[in-house]
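Missing here is one protein chain; the remaining ones are kept as they sit in the complex.
Every chain is named by a letter (A and B) in the order it is written, and numbering of its residues begins at 1.
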Amino acid sequence: MNPFQQFIDLHKANPDFFEGKADIFEDFLKAVRNLRRFANDLAEMMKPDYGVNLNGVKSPRQPALVRRDIPDYSSAIITCVNDTYYVPASLFDGKVKVAVYDADTFPFGLNAYHSLSHFNRVFSQKVLHISIEGGAKLEHPLQINNILSAAVDLATFRRIFIEVGGGAEAKIIFNDTTADADHRYLSSQFVDVFLNDDAHLELYDITDTSDNVARLNELKVKLKRRCDFNLYSLSLSAGNSINIYDLDFESDNSEARINGFVIGDGNQRIGNSTFVNHLSRHCRSNQNFKYVLDEKSHGTFYGEIFVWEVARFTEAYQSNKNILVSRDARMLSEPQLLIYNDDVKCSHGASTGQLDESALFYMRQRGIPENVARTMLTQAFVGDVVDAVKYQPLRDRLRLLVENRLYKRSSRPCDNCRMGCDTLNRK
Amino acid sequence: MNNERRNINDSDDIIKEATNSDYKYGFTTDIDTEVIPRGLNEEVVRLISAKKGEPEWLLDFRLKAYRHLLTLKQPKWAHIKIPDIDLQAISYYAAPVKKEGPKSLDEVDPQILATFNRLGIPLEEQKVLSGMAVDAVMDSVSVKTTHREKLAELGVIFCSISEAVKDYPDLVRRYLGSVVSYRDNFYAALNSAVFSDGSFVYIPKGVCCPMELSTYFRINAQGTGQFERTLIVADDDSYVSYLEGCTAPMRDENQLHAAIVEIVVEDRAEVKYSTVQNWWAGDAEGRGGVYNLVTKRGLCRGESSKLSWTQVETGSAITWKYPSCVLAGDNSVGEFYSVAVTRNYQQADTGTKMIHIGRNTRSTIVSKGISAGHSENSYRGLVMIVPKADNCRNYTQCDSLLLSSTCGAHTFPVMEIDNPTAIVEHEATTSKINEDQIFYCNQRGIPTEEAVGLIVNGYAKEVMNKLPMEFAVEAQRLLQITLEGSVG
Partner (left out) sequence: MANEKEILLQVTGLRASVEGKEILKGVDLTIRKGEVHAIMGPNGSGKSTLSAVLTGNPAFSVDAGTATFNGKDLFALSPENRAHEGLFLSFQYPVEIPGVSMVNFMRAALNEKRKYLGEEPISASDFLRLMREKRAVVELDNKLASRSVNEGFSGGEKKRNEIFQMAMLEPRLAILDETDSGLDIDALRIVAEGVNKLKTDDNATIVITHYQRLLDYIRPDYVHILYKGRIVESGGPELALHLEEQGYDEIKRKYDNVSAE
């Protein structure tokens, strides 16, 4: 009997649901080994007896009850409870079209790339399709709030497809939170992003989930001509998570920047992988990832820059800097350069160490207590990632969130959300 | 490239040859060679052991390795395309037929001496007196070791490993396989099963070896793999600098070279190991060339011990080697300085591992890759700090220079940091050769080829400076010759 059939029988799921997906599952099993490079224990992530919402039953929690907007700015909000989307009727005066399709009937090609996408494809039932009209200049961000909320341990699967029309300018914020933190979740998300010529996109991936969440997140971005793309991977608190960010420069003269930080503590396992694929000429990429690992947290950074023979005049840079705060924290860093032509400027740097002892003493000599000085220095350490955030209201909020996080201050007034919109807004 | 056998007698011709950028060392030596039939099985392993008159324990060691080898597959993780090596198509033993062991230089086969002379090894006593002790390895058997008596006075043992097995069995038995286990990897298992000869060095307590020790390897007989095994033990408070030079004649088929170098460094001892590797790289179309698949590792066992690897790699069709340091002793120091040049269709996947186990251990890695033609040049490195290793430091700098638009330059570092007091830094850059610099040279009347040679030598200087003087000059010349015709 094939393993897929065994899996279905074992879990007594509805066999119809898996019709025609056996090959995908096989691919997934084969591809899982690619994930071994992460410090995350995949077996551990998969261990809980998760429920899967095969029949698409809506969560009893109504999205209206969950207020999660970031203050000082207005945003259009799409809420997703587990894997059910709540989409407003109109967004940005119709400049953004949002639709939810059945995965089976989704009209666009859904490509599978990595093991994670295979996995996602087996179970995802709906596809959220976001299409931003060509030439649209969206002043405010589109925010997608992913809320995990269930009465049992649950596995959720989100499939998202984003198209940015030619010359459009937009900001999209993913904000992952946990509402019922007592339960364990497997949160699988797969996002395809297509940037047409001259498109500008800022994409924020903010994770602030409970430690019981195992997150498998993949974002695949394709850039056409003269695009400008900013990706921010901000792991405020990310439980057990793997983020895979793949960028393809499909045409010339585009530019992409990836900025990311990870703040880890407890037993968190946080892995980020980037693959920046220079397939065209005159493209520039810049990556900057910073990790602060405390307690027993483990971090992994796996970053690959690939420059093809045709991709002349490429500039590609990558930096990964990490601080281990405690005895039991661990960091595995693998920055990689694969270069196949000589007209390039490429570099990467990686370092793992501690806070600058001389700066620490300097601050203490001025009367700043050691723990405060350490936090200030740590804040400064991840500060350049926060400073790179282009959207000012979010940047200001992130400064506060990082500070609260580093002081281990609880500021989660509603449903464990650290955004703390209401209380903080009053300031 | 010309494959016909050459007979070059005077050094001017050699230089002419070299500057024509043909393979300088592409000649074979006509001497009687005793070769056992091709193929690998337990009988062959026993035969090798028997021919060398080895003790039971060593045969056991070989057989264990052979049996382990049967459970392994050729590793494929490196960034190289390597065909499956047919272990049955190789002859595992080729010894120059001995009349009687040479007692003096006069008794050494003059053809062999002539070969070494062509390689520029000062084997003749008068030249040797000026500096080196050479343990020359012609194919598999150590031919002549010079300076033995002088070294013996100090208690330094420098001989072939076969002799060491006979004369110092306890030492060899104690250290053989203690750093590179036969279980380590496919090629290490292969070597452990069939190793033919190599050098053995023992520096006693408190002795600073007064001269550079040197081995020249050369693959000669057709269809033979070379499986040397080098074992260096530096006892407490001792020092030795060891040089290894490699060349191979020009051959049409690929030749396998799977060596092991093991180094043990005890308390406060220091070992400096330098390699200039210039095995035949194959022709301009990528035919032929040596597969250089080597496991080199040193164990800094003692506190405050130091091991420094320096390598200049210009040859071989395929290079797969990672000279490593296991820094077990507190305050021990590991260094790796490397220049790797690839051109035509050469492939190199080389780098180092620095395993920090002791406290306050420090390591430095400087790697300079230069790729030209259609070659692939990769740096692969591991820096590991184990949880107990407090206050460790590593600095890695890893630069790639690209000389053509069709070559590949890659960097694969891994940093596994399990201790918060560690400071580990890695920096890597990849860029093409600076055209402004070339133009500047051109404007001053220096032709482009020569300019590239100058610039590359400058680029590699940091590493070249670590080589002992005699070697540095040769390496510099080698670099220049290797790069000729590479710019485009």
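We take it that contacts are C-beta pairs under 8 Å (C-beta built on N, C-alpha and C of every residue); 3 or more make two chains touch, one makes a residue touch a chain.
Model, not experiment: these values are computed from the prediction.
**Student:** Kindly name the visible chains that come into contact with the excluded chain.
**Tutor:** Missing chain, whole complex, touching shown chains: A.
**Student:** Which of A:Asn286, A:Gln354 or A:Gln379 touches the chain that is not shown?
**Tutor:** A:Gln379
**Student:** Considering the whole complex, which of A:Leu54, A:Ala99, A:Ile368 or A:Ala388 touches the chain not shown?
**Tutor:** Spelled out, the listed residue whose C-beta touches the missing chain is A:Ile368.
**Student:** Applying the definition given at the start, please give the residues of chain A touching the unseen chain.
**Tutor:** Residue positions of chain A that touch the missing chain: 356-359, 361-370, 372-373, 376-377, 379-381, 383-384.
One rule holds in what follows: only the chains that are shown with their structure count from here on.
**Student:** Distance-wise, how many Å sit between the C-alpha centres of chain A and chain B, to the nearest whole number?
**Tutor:** Between these chains, centre-to-centre, one finds 45 Å.
**Student:** Give the list of chain B residues in touch with chain A in this complex.
**Tutor:** 79, 387, 400, 402-433
**Student:** Provide the residue numbers of chain A that touch chain B in the complex, in ascending order.
**Tutor:** Interface residues on the chain A side: 309, 312, 322, 324-354.
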